[in-house]
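Take this structure first; my questions come after.
Excluded from the complex is one protein chain; the other protein chains are retained at their positions.
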Amino acid sequence: MSAPGSAQPLLRLRGLSRRFPGVQALDNVDFDVLPGEVHALVGENGAGKSTLINILAGVLQPSHGTVEMDGHPIVLPTPLAAQNAGISVIFQEFNLLPHLSVAENVFLNREPVRGLRIDWPTLYSRTREVLALLDIDLDPRTPVNNLPVAQQQLVEITKALSFKSRLIVMDEPTAALSEREVERLLGLVRSLANSGAGVLYVSHRLAEVFQVADRISVLRDGHHILTAPTGELTEQQVISAMVGRELVHTQCPERYPGEMVMQVRDLAVPGAASGVSFDLRAGEVLGLAGLMGCGSTEVMQALFGLQPRSAGEVTLQGKALVIDGPRAAIHSGLGFVPNDRKRNGILPDLSVMHNVTIGILDRMRQAAWIDRTQERAVIDGYRGKLSIRYSNPSQRVSGLSGGNQQKVILARALAEDCRVLLLSEPTRGVDVGAKAEIYTMIDRLVEAGMAVLLQSSELPEVLRLANRCIVFAGGRPQGELSGAHLNQAAVMELATGLGAKEVA
Amino acid sequence: MTFGTTESKRLSMSRVLRSAQSYTVGLAVLAVGLVLTLLTNRFLRIDNVLNVLTNASVVAIVGLGMTLAIASGNFDLSVGSTAAFAGCVSMSLVPALGVPLAIVAGLVAGALVGLVNGLIMTELRVPAFITTLGMMSVVRGLALIYTGGRDIYLYGQTEYKVLSGGHLLGIPMPVLLALALAALLSSVLAQTRFGRHILAVGSNLPSARRSGVRTSQVLWGIFAIVGAAAALSGMIISAQVLTANGRLATGLELNAIAVVVVGGTALTGGKASLSGTLLGAVLVAMINNGLNLLNVPIFYQDLTVGLLLLVALALQVERGWNPLTQLRRTQ
Amino acid sequence: MTGSAQAIPQATSRRGLDWDVMWERYGISAVLVVVWAIAALTLPNFASRDNLLNVLRQSSFVGVAAVGMTVAIIAGTFDLSVGSTLGLAAWVAVAVAARWGVLAAMLAGVATGTVVGSINGLLVSRVRIPAFITTLGMLFIVRGFHYVITNGDSARFNGKSFIWLGNGTIAGLPVPFWIFLLCAALAAAVLAYTSFGRYVYAVGSNSEAALVAGVPLRRITALVFVVIGAFTGLAGVLIGARLYSAAPGLEPGFELNVIATVVLGGTRLAGGRGSMLGTVAAASLFVTLTNILNLAHADPFMQKVAVGLVLLVALSIEGIRQRLAERLARS
Partner (left out) sequence: MRSARSYAVLSVVLVALVLLSACSPAAPAPAAPAAPAATQAPAAPAATVAPAATQAPAAPAKGAGAKKIGFSVYDMQYGFFQDMEKGTREAAKAAGYDYALVDQKSSESTMVASTQDLINQGIGALIISPFKPDAMGPVVDAAKAKGIPVVVDDIGGGGTNYDVIVISDNQKGGVLAADQMDKLIKGKSGASKNVASITCEPSAVYAARRNQGFEARMKELGYNVVATLSGNSKQEEGYKVMKDILSAHPDVAGVFSCNDPMAVGAAQAIADSGKSGSKDIFVIGFNADEIALKAIKAGQMVATVQQVPYQMGKMTVDLATKLMNGEKLKFDNDQNREIYVPVNLITADNVDTLLK
């Protein structure tokens, strides 16, 4: 690993502050990024990372303080200005235009033109060059909406690289990537740095951070807590700096499976998965692991009635389930935490309370009216159980942090007092603090006899929660692991080894 | 998964021009044409066909502009009023400026109205629907005030007729104009940055903005074009009757939107089928003409157009049960 | 449709909530009070009992339909067919009143609206045609149908109790206005305290999440259209009673007025947020405006402009406020 060049910093933030009506998102933050350095920026959601990123991207303006490149203060009134200043940002949420091609997305707003017309040959050849740089094989002419998520993420990165920027900001770049793709990405980040660019690497995944970063800076509540070379820090130190307290636990506690709750036989989801069979017992967590696009996500959705099923039967506590939609699934005792909070999780305009009770309104009726005292009781109950942080239950849920929103959704599923809990990426985009809380919550539920089906693309998460795990590749279960056999190496072997065959 | 070269053609003009939808509309045109030919021997006579195409063109020209607006995820309800306003402005200026300049003036007037629409949307952040709804009534009022509610007419001023009466190889001017506009806009959409950015905006506005696309300017451009297109049909209409007044072209907006939708441009934005819009306009014009040829009372035209809309869209809805994908269509 | 409106950075839309909520809920009501105060002070006849009664009465017809439309828009959809439905329902009501009396007339009118609404609902939720197109199509179909069955002739009936429904007063206030308030109160209660209401907000806020959360999406969508159909039907009955008569082509542009009223009332066109109080105030505000312009002998053409401008200005306020908030945050 090349030591950070001792040259003058590429980027320096001096007393950067940003106030929003009613909140100080950034308070007098300063640190710097050296050329040729991978500088990790970590912090819980709401710590101010995204505000800082948006300022560097020219989307937001600082209230106070300056951004310096090569020692010269610069202003970034627009995204364009940021690009011109040599800063490019890879946002966490996709920034792609589904109807346009890979090439158009990569060179959006910089399309080479001949006269008035776009110069397609040049556009495509340039795109191929950049893609080659990352040895990604994609047809530049492919419309992005024909690509799987992981590929789209790669397009995002390609786009950022195409700017030949000197500072590249990556916000959770690996959120949607499989282990293998993560490896490739990290290598790429490193080579970028070696080529002299500065990389500001923003992530929740400390493992990656420690693997790739030269230095780490921590934000908390808009304040700059520390900046230090990676070598001088331990994960625990960083975590406690982020959350301001100590955390423990990284491996799965002992589980005590009880009676059979759910049986799935030969489930098939058209175009996604087939031949899925498993049993699920009370008091256990069954993991569905696999790389992106391995079909496990669709299996979860199918079980909850969000995907058409072409074959297979599901029995819950002996009774055969006919699930023709989420409503039916809920009534028959399934609780579901969807994988994309923004898109099909929260109801942004509704209050915290209403988000929790939306699924059980029919149960709390007096005549035609909703029993609001009962409703209030429900939310107060979960506030304690799940330690959801909100100022008052009629506050709009869109005002909560990602972690708390996720808890609200979990509370919603539990409120339907389900027998089986289907968790799909339960901690995606959630900060470490909340993550840990959610894990302990799940542990408690399982001890109390809940049967949990966990689908996650974060291997550590599966290892932390699941006592058994079915590994998917190319839409088929590759095998089941448990006990001592349930470990990173074994899972990756099933997920990739066979997976490769399936794809080829 | 593999990405064959089948994708390669997707981005050429043909992607914009020949969307699968426009085939079905084309078939519908043929079918209706066949039926009408069987019902009345008058339908397929050349003069009537030209007549149908002319009527279609007047709506199509607005429709083409509207297609851009819808592709960008917006609407323009003010086109009817804009058409009237531009018609009045241009005709009133003929004595002073002469026909060519007067026509230019009309186009400018239309483009300005469109620009104001765009500005209100981007600067005051009013949704397009509301903006153009408000402007619909404002501009109609301005047109009436401008003319004092009276007719402006140019008997004996036959030059202006060029817009409606002109011919080239026997093809009426409105048809030529519609085709020219369609060709122009499709190459703009397929080949220019502005065109691609229209689709970008319609495809995902926030992303486009974050990627540095000047979304505001794009919207101004779109609505200026819509306004100019509306102005053009407004002037063609007033040329047809050699009269302009504030009452001109009421209800044009809904007809224009209807032909765009029948033509298969999705309301969700990001895609545009200009050829579909042309065919949609022809389809509607054929039906109205046919009913007139058969001396059917006008209110049956409402019925058929309504049914046509529903059938056309019902056909577009893809079958198969998948709640999540169905949502994006209905909501 | 509202693409252009989403120019709001996350930050501000999350924080300046209080202002949002205040303006959403009470903004228009405040404006109305101010306007009334000014009018009362400056216009001799405005404050007269008869005049105020006339204003309130007139606001009821658009108002009752707007109550239904508010529900639809909160659910993230809307209905363009209300104009045609209103005409048909009014006609049915008058025709029935002449034979079977007032109660039958009310039932028949509401039933008519409900039938149209159910058709809309089925087409949207089952056939899955986008609401905009479905209701646009129905606008044409219902109007056409109405002409076909009546040939354009109006139904007339001036039985005492029937015309009392449209022209009488209870406790000093016009009967239609009482009914309007009743409808608004009822709808407000349903929205706030029933699971249907809660589902409506959920669907409008994020339909996909609502589906996942177990909201019976299709049923709610369909029901929303039934509701607006029923209210529109009732509005039809009232207007029929008001006019002693009803004919096809009643109330041109009614649908757009109703939508404008709801949006002016602070209900978000994109769905998920809205208040019934605002709708009531907005309905009165529009009528007050025309009334003032009449009392002030304003040029009829200018009235069109004024109405449009009011809509634009009112809807700009939120956008302007956001810009100010951002500028403040910056400096």
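Observations on the model:
A, B and C label the chains in the order they appear, each numbered from 1.
Methods note: a residue touches a chain if its C-beta (ideal position, glycine included) is under 8 Å from a C-beta of that chain, and two chains touch if they have at least 3 such contacts.
Quick caveat: nothing in here was measured; it's all calculated off a predicted structure.
Across the whole complex, the hidden chain's contacts among the shown chains comprise B, C. Contact with the chain that does not appear here is found for just one residue of B:254, B:293 or B:307, B:293. From the options B:28, B:61 or B:88, the residue with contact to the unseen chain in the full assembly is B:88. When the full complex is taken into account, the listed residue touching the unshown chain is B:245, out of B:81, B:211 or B:245.
Residues 45, 48, 50-51, 54, 57-58, 61, 147, 151-154, 156, 158, 163, 166-167, 239, 242-245, 247-252, 287, 290-291, 294-295, 297-303, 305, 309, 312, 320, 323, 327 are the ones on chain C that touch the missing chain.
In the full complex, the hidden chain is touched by chain B at residues 40, 42, 45, 47-48, 51, 54-55, 88, 91-96, 116, 119-120, 122-124, 138, 142, 144-153, 155-156, 161, 164-165, 216, 237, 240-243, 245-250, 289, 292-293, 295, 297-299.
FYI, only the chains that are shown with their structure count from here on.
If the chains shown are joined wherever they touch, the resulting network links each chain directly to all the rest. Centre-to-centre separation between chain B and chain C, using Cα means, comes to 29 Å. Averaging Cα coordinates per chain places chain A and chain B 43 Å apart. Counting partner chains per residue, chain C has residues 208, 211 touching two or more of them. Each of the following residues of chain B touches two or more other chains: 202, 209, 323-324. Across the complex, chain B meets chain C through its residues 72-75, 77, 120-131, 133-142, 144-145, 149, 201-202, 205-206, 209, 219, 246, 254, 257-258, 261, 267, 269, 297, 299-310, 313-314, 317, 323-324, 326-331.
Of all the residues in chain B, the ones that touch chain A in their complex are 1, 3-5, 7-8, 10-11, 187, 191-193, 196-197, 199-200, 202-204, 207-214, 270-271, 320-324.
Note for the complex: chain A touches chain B at residues 57, 59, 78-80, 83, 91, 94-101, 104, 108-109, 111, 113, 116-118, 120, 138-139, 141-143, 146, 148, 159, 301, 305-308, 325-326, 344, 503.
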